[in-house]
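With one protein chain withheld, the remaining protein chains of the complex are depicted in position.
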Amino acid sequence: MDGIIFLQWAFDAVLGLGLLWLAWRALNSSDLFKAIVLFIAFGLLMALAWVRLNASDVALAEAAIGAGLTGALLLAALARLETMTDQNVSGVSAHPAHPPSPTPAGSRFSRGLLILLLSASTAGMGYAVWSLPSYSTGLSMDVAAHLDSSGVSNPVTAVLLNFRSYDTLLEMIVLLLAVLGVWSLDGLPPQPEKPPATVLETLSRFLTPVFILVAAYLLWVGADAPGGAFQAGSVLGATGVLLLLSGWRPRARLMQWPLRLALTTGAGAFILLGLLTLLLEKQLLAYPVAQAGRMILLLESLATVSIAATLAILFLSVSSGHKMKTGKEEKE
Amino acid sequence: MLIGLLNIDWGVITIMLPLAGGIACVLWPAMSKPAGLISVTGVVLAIAGLGWRIMENGTYRHAVGGWGAPLGIDLFADGLSLVMLIMTALVGLGISFYAKRFFSPCDAVRFWPIWLLLLAALNALFLSADIFNLYVALEMTGLAAVALTALTGRIDALGGAMRYLLATLLGSLAYLLGVVLLYHDAGSVDIATLAQRIEPNAAVWTALGLMSAGLALKTALFPLSFWLPPAHASAPAPVSALLSALVIKASFYILLRLWLELFGAFAEGVSMLLGLLGAAAILWGSLQALRQTRIKLLVAYSTVAQIGYLFLIYPLALVSNGMAASMAAYLAFSHALAKSAMFLAAGNLMQFGGHDRIADLDRAVQRLPLTVAAFALAGVSIMGLPPSSGFVGKWLLLDAAMSQGRWDLAVVMIIGGLLAAGYIFKVLGYAFTQAEVPHDARAVPAEMEWAALLLAIGAILLGFMAPQIFALIHPDLAVNASEAGTVWTA
Amino acid sequence: MTNAFLYAFAGIGLFVLGLHALVVHAHVLRKILAVNVMGSGVFLVLVALARRSGEATSDPVPHAMVITGIVVAVSATALALALMLKLAGKSGEAVLPGKHND
Amino acid sequence: MPMQTLYFALALFLLLNLCAGMWRVLRGPSTADRMLAAQLFGTTIVAILLLLAQASGSPALRDVALVFALLAAVTAVAFVQRVWPEDRESEHDRD
Partner (left out) sequence: MTATDYAAACLFILGGIFFFAGTAGLLRFPDVYTRLHALTKADNVGLGLIVAGLVLQAESWLVAGKLLLIWLLVLFAGACVAHLVARRALRKGIRIWTE
């Protein structure tokens, strides 16, 4: 038996050190492209860390968002940055572009002071964490007690969509705010893309239905196993990213009110359902126990549509945004 | 019927109405201006209903989802959050009427949905009793504020917004790490449950330090105020007013709430530090404001200074005798009214002259009487001259400082008041003189001038209503409040 | 003795590494990466300490908080990238204008 | 019991394999080399996840592996289409 314990400890130790080493190299690498690739690898190892901590839901979310969107977003932003500042940001070069700023004499002292301060706070935080009791159940007892009346059997989905559904409502608004913020910067770029190479065409043509199937599966399985709206929405969003990358652009007419409806449908459903339950049950977002399961599924499916549309539009705006404003907003 | 009106859940409506308004603006961009105004006036009425309900049957508590405190999230409103909500509603109303005429159609379509969601975030933040929920509300406020700051798209606005976004994300993450430590120490994220369970051990001390640092960064307390002037000065006028008057008060409110409920009992050392930084903020902010050549930068540095006054609450041991909540809320309310009036007046002067260089104000007082009057009245409140609310707040602070023998803080406050007078009269002086190079002037709509003036008059009128505000927060301290009133009339 | 504390210390290390990089580097893209690493660090501490509740189940509430946190972090990163690109488009370089802050 | 040990031993071996691949990301002369390494990490992670799913008996890890298998392509396509667009001749990729 101790053989497995040792192997598990070795796995965790290598993973923990790997995370720290990757983060340090990613943040202090001489070249931006290398930094981003190291950061993508860091995201992969984070998913492994969640798996080792029995957090399958979080691992699924990290995988869907980290591998699906963050990597593509950073690469696209770097590419646009390079065309804009036409400096040699990526790739090998004698003098790496944007080396970490050289330390003039004056700031070497302040750099040392900063290191000192940071190591002191690390020690403080480390001691604080170490002094915590080694066994505590937190709120898991309360969740287990009320799980049967929450309408779903997966505790994380029960917390996200029922016990703390107010947090999820505010978080849908945060997603909407991100899109509004990005739109107010650059508007929506209806930039026509060249028809893709045949291989990319077949790749996206074959993968898209599989993505949609997997997203539907994750949404459905979310009620009683790791999965749910965020993971399904992120996978669907990654489908949008893949299609956008392979040159597909939604028709201009689709980009007006249908897109706005898709973006706001998640938050709108939460608000309407919330006010409905306020009238009937006297408490905001208090689902009647009988219909709790159905209501959660309705909320989750609309939230999936909203998250997917938001993530795809965020990628589109960041990756190919330019001065063009959206047509409709300009007219009135 | 009256009783029916009373037990409507006003707290929930103050959050849901602006959310619905924001989504309506996104769905139907053409109607964003009317939808925005209707939502803001609706919020003012809802908060009036909430105030009435609190006056009738004490603090307001609503268990969202019906699960109750440790498991679910509670909405909670007492006197302190009610005054902050009233501040948000009134200042928001004034700024909304100003923004009605300020923005071009294409900017208006972008301003209104983000502003309504920001208003909903502020209301959610002042009503929440759950520290993780406060984190999500803080992120919402931060993202909305950054999106509004970068609305104009000019280089200085983008630079200011970028610096502001990085600072606010850093502040939120420090606060979140504090939440993590508190949750794993006490097993709950609800403030009331935490208050009973935590005792001063290493984890709680570290959480206190992290949360105070994160929230001080978001409130731009002196050494961490590097991001405020570029962001507040380069944003469009109504957005600068929103940022200075409301957004930085949100993180100040959370720090105060945590202090009153959780950390107040055992955190003397840190309160000394916060007081020291507050005093330094007053001096540094005022001196920087004196040196500025542009009105909006001057007003932004004045914000950094006035924030210092708010942080003097901590060292003056007011927490023990219960005056801290009412003093802080009153000072925040008076600063919000005066500062928003100042920024709106600065916006008018910029629209009028095409620039905001103080030296070339060129007889602004003859040509924009209402705006300069608004700036002057707001200046009276910032300086702390009677009968303004600034005076009553600073007088009570001075009284508390002297009664506790803290002469150093008293001296700092007086110097702060003199420096404030310095930079206010500097602007007013130029407003009366003839500038060397006369330049063409564009007309400023009447609504914009009246919005600034009404907010400034509000700052003055608040001085008369001090006893009512104090009674709102501490019904049992009524006698003390009326004594505060008499102090003013004497 | 579960692996909770090992990952918690790794999380704190990530938080401090990110904070150091955020303060030291001038390029905005590096600062955005630093903020992401700090966020991952805080979430790692949150979930790692949740692992202290016995072998089988671990506390679901931190997991829900982290999922909310990850989605908030993605939207903040997207806004930061869009802001950086607009700033770089206007000013020709992706560094914060004005004096290099602290 | 020996099968459990084999699962964890192989998972550890693959993790060490992955860390070894890190060297290519650091030294890789051209951008393509770095992206290749990231591709290999994706596949190695899928293998590790499948082994851990069998070892710890939690079927959810297979869904995580499925998502990784699907999304590995997205990052690579983003690299090919965005960082290496056809028209712009980026001279720095000679090696």
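Note that the chains are named A, B, C and D in the order they appear, and that numbering of residues resets to 1 at the start of each chain.
Definition applied: contacts are C-beta pairs under 8 Å (C-beta built on N, C-alpha and C of every residue); 3 or more make two chains touch, one makes a residue touch a chain.
Predicted, not measured: the structure shown is a model, and the values here were computed from it.
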Displayed partners of the chain not shown (whole complex): A, D
Residues of chain A (touch criterion as defined above) contacting the omitted chain: 197, 199-200, 202-203, 206-207, 210
Positions on chain D contacted by the hidden chain, ascending: 2-3, 6, 10, 13-14, 17-18, 20-21, 23-24, 30, 32-33, 35-37, 39-40, 43-44, 46-47, 50-51, 54, 59, 62, 65-66, 69-70, 72-73, 76-77, 79-80, 84, 86, 89-90, 93-95
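FYI, only the chains that are shown with their structure count from here on.
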Dominant interface by contact count, named by its two chains: A-C
Chain whose mean Cα position lies farthest from chain A: B
Whole-Å separation of chain centres (CA-atom averages), chain C against chain D: 22
Computed distance of Cα centres, chain B from chain A, in Å: 31
Chain C, residues touching no fewer than two other chains: 15, 19, 45, 49-50, 52, 61-62, 65, 68, 72, 75-76, 79, 83-84, 86, 102
Where chain B touches two or more other chains, by residue: 132, 136, 139, 143, 146-147, 150, 153, 177, 183-184
Pairs of chains found to touch, sorted by chain label: A-B, A-C, A-D, B-C
Contacting residues of chain C [partner chain B, same complex]: 15, 19, 22, 28, 31-32, 35, 38-39, 42, 45-46, 49-50, 52, 61-62, 65, 68-69, 72, 75-76, 79-80, 83-84, 86-87, 90-91, 96-98, 101-102
Touching residues on chain B, where the partner in the complex is chain C: 132, 136, 139, 143, 146-147, 150, 153-156, 158-159, 161-163, 165-166, 169-170, 173, 176-177, 180, 183-184, 189, 226-227, 230
Contact set on chain A toward chain C in their complex: 8-9, 12-13, 16, 19-20, 23-24, 26-28, 32, 35-36, 39, 42, 46, 49-50, 52-55, 57-58, 61-62, 65, 69-70, 73-74, 77-78, 80-81, 84-85, 98, 100-101, 110-111, 114-115, 118-119, 121-122, 125-126, 129-130, 132-140, 143-144, 155-156, 158-160, 163-164, 167-168, 171, 174-175, 177-178, 181-182, 185-186, 230, 307, 310-311, 314-315, 317-318, 321
